[in-house]
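Take a look at the structure below.
For this view, one protein chain was removed and the others were kept in their places.
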Amino acid sequence: MKQYSFKNDYSEGCHPYILEVLIRTNLIQQNGYGYDEYSDEARILIQQKMNHHNADIHFVSGGTQANLLVISAILRPHESVIAVETGHIFTNETGAIEATGHKIHGIQTSDGKLKPEHIQSVLDAHTNRPHQLKQKLVYISNSTEVGTIYIKKELEELSAFCRANDLYLFLDGARLGQALTSEINDLSLDDIANLVDIFYLGGTKNGALLGEAIIITNDQLKAEFGFHVKQKGAMLAKGRLLGIQFLELMKDDLYFDLAKHSNIQAMKIKSAFQRKGFKFLSETFTNQIFPILSNAQIEDLSVNFDFYVWKKIDEKSSAIRLITSWATPDDIVEAFIRKVENL
Amino acid sequence: MKQYSFKNDYSEGCHPYILEVLIRTNLIQQNGYGYDEYSDEARILIQQKMNHHNADIHFVSGGTQANLLVISAILRPHESVIAVETGHIFTNETGAIEATGHKIHGIQTSDGKLKPEHIQSVLDAHTNRPHQLKQKLVYISNSTEVGTIYIKKELEELSAFCRANDLYLFLDGARLGQALTSEINDLSLDDIANLVDIFYLGGTKNGALLGEAIIITNDQLKAEFGFHVKQKGAMLAKGRLLGIQFLELMKDDLYFDLAKHSNIQAMKIKSAFQRKGFKFLSETFTNQIFPILSNAQIEDLSVNFDFYVWKKIDEKSSAIRLITSWATPDDIVEAFIRKVENL
Amino acid sequence: MKQYSFKNDYSEGCHPYILEVLIRTNLIQQNGYGYDEYSDEARILIQQKMNHHNADIHFVSGGTQANLLVISAILRPHESVIAVETGHIFTNETGAIEATGHKIHGIQTSDGKLKPEHIQSVLDAHTNRPHQLKQKLVYISNSTEVGTIYIKKELEELSAFCRANDLYLFLDGARLGQALTSEINDLSLDDIANLVDIFYLGGTKNGALLGEAIIITNDQLKAEFGFHVKQKGAMLAKGRLLGIQFLELMKDDLYFDLAKHSNIQAMKIKSAFQRKGFKFLSETFTNQIFPILSNAQIEDLSVNFDFYVWKKIDEKSSAIRLITSWATPDDIVEAFIRKVENL
Partner (left out) sequence: MKQYSFKNDYSEGCHPYILEVLIRTNLIQQNGYGYDEYSDEARILIQQKMNHHNADIHFVSGGTQANLLVISAILRPHESVIAVETGHIFTNETGAIEATGHKIHGIQTSDGKLKPEHIQSVLDAHTNRPHQLKQKLVYISNSTEVGTIYIKKELEELSAFCRANDLYLFLDGARLGQALTSEINDLSLDDIANLVDIFYLGGTKNGALLGEAIIITNDQLKAEFGFHVKQKGAMLAKGRLLGIQFLELMKDDLYFDLAKHSNIQAMKIKSAFQRKGFKFLSETFTNQIFPILSNAQIEDLSVNFDFYVWKKIDEKSSAIRLITSWATPDDIVEAFIRKVENL
């Protein structure tokens, strides 16, 4: 059997429907910079899906770009960000946020999720103004970087806390599809739009070639956002490429079908590990799982499959990370499960 | 006849060969972030085309991004840039370069080309160090934003001047294909690689969906460049999308064929204007032309064609800008020429 | 006779009254960071002098610091500055403004003064938003870097234009004392406070050891300014040093007496040159003059006096810059005038 990679959810190209539309529309002339018909239609479709007809929507090419763009556009120089330390912006974006001038206050958690008491602790430690920074933006990811998700009650509490404390709530949705289609999810896209000030729908990790849709629901954050998109190099001349992809993904809920598929594939593998009595680094219900294996078992699995050894547990065992995607085929999952059963 | 746009060279999608390869390779798993096989092959092919086998090559998604990334990666905080005022970075990138902390000294020219004496004048005006900035990077575009190109002697003189004055020479090649296939060009890709320190080959304006290939030939500028690509949000998770495009464009010199086509279409239109005795804002030999028309003639042409009215000449006339591309069809050019002949 | 320097107005220490108060108050404990009694009193006194009892006032140590602090505190990332090219921020602060992320659009003038039509020309050239920057702040200096001043009508026109175009007007007052005590001045401190949004009163060039008083009269710009003062390193632990100086300078209008003295000394020298028929680079009525001399005359004067050769006029002559200060003694001025009379 050939090697298959569970290293990440961006190892393949895009859903075939997208390629079909790229071919069909290829020679139709369009305006540049996101003013094309497809981007317009995609924006309307997204607004409809979340019942926010006045939301501003900007398509950009990647997650780091979306994060640095949003944060630098919103904050003034003396304002800072609060995030968990596993948050993508905290350690995995080469200091992109700080490079725009803003500190991130990091919170240590085991499940990758931020709670009001975490934020309160940062506020409490920064009362000596103006010698200390003013916290102004809370960054969360859903699903989180460790595969967990926020349930509705948690997001409502966070949202209420942020509004009470004059903090913007920004949700990194690089894997929002996976969160919203998780078996334990009780949030809708509409809820997200209501509860946060600004967020994005990730395309890159859910069936697109590239692209994230930044969605601004807080009116105060809408003005002049386009300047920032351009200034940070995030405005594609052929914006049609992003518009077409989001149009196709949103149409008939393909986006959610793909995310659900990735979750199901991961959950099948998770069950296999559970049946064999394996433990996990954290309990996840999306397309990432972190089973703990012995070194020998890891080596055994590595013969046919690629994945990251995520965290050393002790001398004899480590947690591995397995990520499935919209493109992970059933036969591969079955082959992997057979391997697990024979570990 | 339906409306056709000569407003820019990014109104269509990409060359069909690229779409074919996207389809063919779509489900083949690849490493992310530019470590895929296609990007590797594309890099080797580009190195071969210019006989610089040690050049470092990074693919990014757009021109503004390439410009801000290169300049911020190279310069220290007290170092500045010299460019012509028509240079893309000077007024058309929403202050992207200054947003990374660096001043651009602007030079007024009629032909969009920088000469050693321009640079010398800036150096002469900044001798009161450290109260004045240290100039360290010279930015040029080829072809320029006004459609002109550098001939070999000019680029050699600029290069020699920069080396003698400890200045880096950076060439914005968003339309480098058009420059190198212009009928008056005497520069090769190899020459460019030898004469400048860092440059890029533009894909977006020459047949790609998106993408610019940043090429570093000065060894001093190579180290740790990838950090900057990531930090500025310019590193695509599915780097394969960029690799595939440049591989396809470079193979069999498709890139140069496309650029040549765009030049030829523009030159045909230019000849038509010349035959009718029209004057031009500047004399160009690439895919941009700037004929001067009366207001009535402009209105007449506008019935069937889209283009920018570029510069008011007097109350009765203006220069318009017409841009052709790899995708501009012969029949459209012929229809336009017939219109010109009847003006 | 010993060498005397007319190179600048910061060659001596401070007015002796300041030293006396420093001694008298030296061991009285005070709060740090500008919350001391002297700073409080100085703020009230300045508010009274200009009849703006709600103005916010922050003392910082120098002009470059005041400029970069004010501009970076006020502007959002996509907003830019308009200034004349002789403006201090444009070429004499090592790119301090751009280092905070903001472009300065430079205007060429002969007299160092900005007019509404200059600003309009920049606005007209930047209508392609969001690809071009949004201009938001107009920077002027009074007196200017070339020794000229704004009269009331000019400042009123500028102010009205800025308000009509949603632009902030910021006045660099490093030499505001000299402007307001010039023989041709018709502006009061009260007028300045009414017509601009933010400005500063320069201490360094008018009798203080160091210090500029930033004055914010536009309510929208007041909030949270202290954070920026601290973040940019401009908040002195012993703020008392600044408070004491401005208290002493403002008391009994010493500030204006000192400025007037510096103007008078320059005007005496100007008259001497005029009597001998010399021409000037520009007509100034403050403490800077720019007479045009032959090379031999320059050499002759240089034997006993230091000054800058400012601008080469032709092979045989140059303009020199002579600056007088609060400390320039009568006998030196007389000795210099005798020299001029014998040129």
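Order as written gives the chain letters A, B and C; numbering starts at 1 within each chain.
Keep this in mind: a contact is a pair of C-beta atoms (placed from the backbone, for glycine too) under 8 Å apart; a residue touches a chain by one contact, two chains touch by 3 or more.
Since the model is a prediction, treat every value here as computed from it, not as a measurement.
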Request  = Kindly name the visible chains that come into contact with the excluded chain.
outcome  = A, B, C
Remark   = Filtering B:52, B:88 or B:228 for touch with the omitted chain leaves B:228
Among C:95, C:112 or C:291, the residue in touch with the chain that has been omitted = C:95
Key: Residues from subunit C at the interface with the omitted partner, ascending   = 4-5, 8, 10-14, 16, 19, 22-23, 25-32, 61-69, 93-96, 99, 204-205, 209-210, 227, 230-238, 240-241, 327
Key: Touch list for subunit A against the chain that is not drawn   = 77-78, 80, 91-95, 98-104, 106, 125-126, 128, 130-133
Note = It is residues of subunit B that touch the chain not shown, namely 33, 72-73, 76-78, 100-101, 129-131, 133-134, 224, 226-231, 235
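Keep in mind that, in the parts below, only the chains that are shown with their structure count from here on.
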Message = Show me the overlap between the contact partners of subunit A and those of subunit C.
response = B
Separation of subunit B from subunit C, taking each centre as the mean of its C-alpha atoms, in whole Å = 43
Remark   = By the touch definition above, subunit A meets two or more other chains at residues 227, 230-231, 235
